[in-house]
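Below you'll find the structure I mean.
Shown here: the complex without one of its protein chains, the others still in place.
For chain A:
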Amino acid sequence: MSTAHDDDRRKAPAGERVADWADGRLGIYGLAKANMRKIFPDHWSFMLGEICLYSFIIIILTGVYLTLFFHPSMNEIHYHGSYVPMQGQLMSEAYASTLDISFDVRGGLLIRQIHHWAAIIFLAGMFVHMMRVFFTGAFRKPREINWLFGFLLFVLGMFTGFTGYSLPDDLLSGTGVRFTQGAILATPIVGTYISMFLFGGEFPGGDFVARFYSIHILLLPGIMLGLVVGHLILVFYHKHTQFAGAGRSNKNVVGMPLLPVYMAKAGGFFFLVFGFIAALSAVATINPIWVLGPYRSDQVSTGAQPDWYMGFAEGLIRAMPGWEINFAGHTLVLGVFIPLVLFGLFLGAIALYPFIESWVTGDKREHHILDRPRNAPTRTGFGVAWITAYMIMLIGGGNDIVATHFHLSINAVTWFVRIGFFVGPVIAFIVTKRICLGLQRRDKDKVLHGRESGIIKRLPHGEFIEVHEPLSQEQMHVLTAHEQYEPAEIGPTVDENGVERKVKAPQKLRSKLSKAYYGEDSQIPKPTAEEYREITSGHGHH
């Protein structure tokens, strides 16, 4: 028996023998059985998350390369590299080594620019990916924790980006660091302590580049790597969501197997993203620190802008009136502290949203079929309102750029932002909800009366009509597959014996919210089978 077994071994191809070896130690066949032909649904919007993952990998690869040349030191030296305009100038070693990477290391500039572009794309990708997940309701049970992982990645990504672009110690980034330090000082009670501890004394001191460096290359990316792995494990474990369609239900997942199709597409997409960013870095300069000059705490350039993802924080700071309250020998710097708090609350709101919605619906079931945004008008309205506020603050963050480019008064732009931050989201919410309801009506119309064919027919008595084609079974299914909640009622407050029942405030709030979400004004009832039969069995379609 054993010799026969050994013969099999010898005959097996090399790959199989390696796999056997690994299986005996790692149990890989068990893993592969469950996952090798795992099904992944296809939709263009599912690639947004992939862009984030791939740019994160690109950032790590290029970042490791950059650490080989970058000197995280604030020691002042006289520059003697090959960039002529800065010869002999006093600058920190951090700045000088960034010049070296850009001008003396072959390919150094390319890698630096890939690193920076990938970071910008990473953050933009996460922003759009989160929007996709939000508007399609993919954050619902069982994916709330993964939503939080993603949210944390977005926030940590912002701070990793900020600490990263601060490292070259150039005039622009130094201004950003000064802004951060000024904002920290505004924190009541502990502000000055945090500032002294973070900077090792007064601003700028000689420590912050080295400290930001360890935060940027070790602490934050370490946490993020853990979160990314957790995020992916959960995506695998929950299986992917999918849009409603023929054969697609809440109980299955329809698509292509991991091996080979998804692996080829997703693996290929990594190279597409990497190739695109490399070509972008060949033709588009990002963060030309040699134009800006080394940081001096008494100098500044005009038009100073953070990277885009910090822009809305910048807008909050710029738009806020300069309120200060002095009392009992202390100063409450509301003009800076309120934006700081708003920054946290504004971001925190999206983190909490899934829990708020599940509380309102009281729905404890798993959801794997995605919503079309129009079928959740209130949620979609909230999302658009949030984005509107974000974008208005992004305009506020660039109020000087907007003013100079469009020849507007800076005061007018600032006042527009101040008012727009409150009014804009309300208008956006109302308009979005109306649009969603309109689209729902159109869907209902299409199901009941068919789609417009564009064919005009003249009837014997002279009337012109447009021929409507009935939808296919699949189309009708897709347009009616969404679930519609009924608003939760508090129920009678007096029971059958006439005893009054106490209704707690949270319950009342929930009932109100539920009505706002799913009341008559917030959704168009789906076409029913009766309506359909009545229309189709009657006088034909028109």
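Keep in mind that, in the parts below, contacts are C-beta pairs under 8 Å (C-beta built on N, C-alpha and C of every residue); 3 or more make two chains touch, one makes a residue touch a chain; residues count from 1.
Here, contacts and distances are computed from a predicted model.
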As a check of understanding, state which of "Phosphoribosylformylglycinamidine synthase subunit PurQ", "MoaD/ThiS family protein", "NADH-quinone oxidoreductase subunit J" or "Cytochrome bc1 complex Rieske iron-sulfur subunit" is the UniProt name of the chain not shown. "Cytochrome bc1 complex Rieske iron-sulfur subunit"
Across A:A32, A:V128 or A:A304, the one contacting the chain not displayed is A:A304
Tell me which of A:D20, A:E452, A:E486 or A:D521 is the one touching the absent chain. A:E486
